[in-house]
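Here it is, the structure, as structure tokens.
Apart from one protein chain that is not included, each protein chain of the complex appears where it belongs.
After this line comes chain A, so read on.
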């Protein structure tokens, strides 16, 4: 980590020269005030001692070995000392420069942060306004919903009421109708009575002479016997109807049974034809008892076929046997299917297994032949070349043309393949860029997630008042994001920003330097004045990773002040 080393360097140097400037300043002021010049003829000794004191305070070797050696300067030592001083000075200058740059950068950073804070505040304001607007709308909508619910309730009640009305009306209507019908019937009755009472002469039949019955018989008296006869006839017709229907059904049944028998016979024949063929493997299967069972069944069926036609029990048997045979047939078919499939695989295997040797022989033979052919071709080519070299130009050109053509073709082919490859590469590259874009998107999303997570964590941890919490967290998160997004804004501070933006990313994981820093920070809180840059880092980290937010917060405020004042100083 180059950054941490430079920081350390700066730190050590600043620590070394921490106390001296004040003293020097006072001394020099004293001297200047009394003499105008620092060193004169009179106070050489004093100056010497003072300087040696000062030099020793810088931790350098004194310019002269001892005071006893007089006022003569040890030139070598003095030069060395001067050199050291110059070096020191240079280093100090460099540090200052660095610090200034740092200062500038942090100033700009601060500006930026302030800007973003104001922007965010604005945003917050806007979103707050929006929020209130939305809340208002929600309230209105809720009101509307409430009113609608009321409406619905009312409507439901209305519907219920109407349904009740309808029901009551229906019952009323039915009742009315019944009443009316009764009345109507009464009226009919009355009318009938009246008409009968009136003995109207008009209602009459006037026939020239009575005609005989269509069947020529005389009409019969109504007697019990007649009634019985009618009943009997009715039942007779019914019976005959049932009879015909039964006959029809019987006919249908017989036909169906015939079909069934036919089916059964077919099945039996199929099964029996299979049996001798299957007998061979039956022994293997150990299914001999099944075969004997089958045979028994068949014997039974064929013998009883004539008997079973009209008996319920027999019918059951018939259906059962059919069912059994059907099942058998099914299993047989299945077995056949499996056999066929296995045979197919077996076939391939057997054909492969049996003549494998012959195959191999054949293969060897063919390979040999190929080799021979190749040799032959090679020999021919050689001969051709031998021929082509001494022969005349025409044939040579012809041959070369041939070769050229061949070459051209080959090149064309190669070109094509290359083109294809190029296309493939193109596609791959596109895929890669897409993937990269996606990756960056994902990273961004991750960053955001992390920021929110951090914020969340912070919010959970911080015991601050609610009013301060959101603004702080916001500003911080905004910093994190903006540091990244604005990294290209300025070229000079880019590196620093990068460091800054990266450090929080890697720090929480393993970096020991940050831990160190934190430790030092906690141990020497007064350091804040001299190490603004480190402070800012600490702010970020401690805010998240250590719990003592109040300390940090105060410090942060202090840093702001400090940095501002420093900025002023540097500008002066």
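Just so it is clear, a residue touches a chain if its C-beta (ideal position, glycine included) is under 8 Å from a C-beta of that chain, and two chains touch if they have at least 3 such contacts; residues count from 1.
The rule is simple: contacts and distances are computed from a predicted model.
From the set "LOB domain-containing protein 12-like", "Aldehyde dehydrogenase", "ALA-interacting subunit" or "WD repeat containing, antisense to TP73", the protein name that UniProt assigns to the chain left out of the figure is "WD repeat containing, antisense to TP73".
Here the missing chain is touched by one residue of A:87, A:192 or A:452, and it is A:192. When the full complex is taken into account, the listed residue touching the unshown chain is A:209, out of A:209, A:358 or A:460. Residues 178, 181-182, 185, 188, 191-192, 195, 200, 202-215, 219-220, 222, 226-227, 230-231, 233-235, 237-238, 241, 245, 249 of chain A touch the missing chain (whole complex, contact as defined above).
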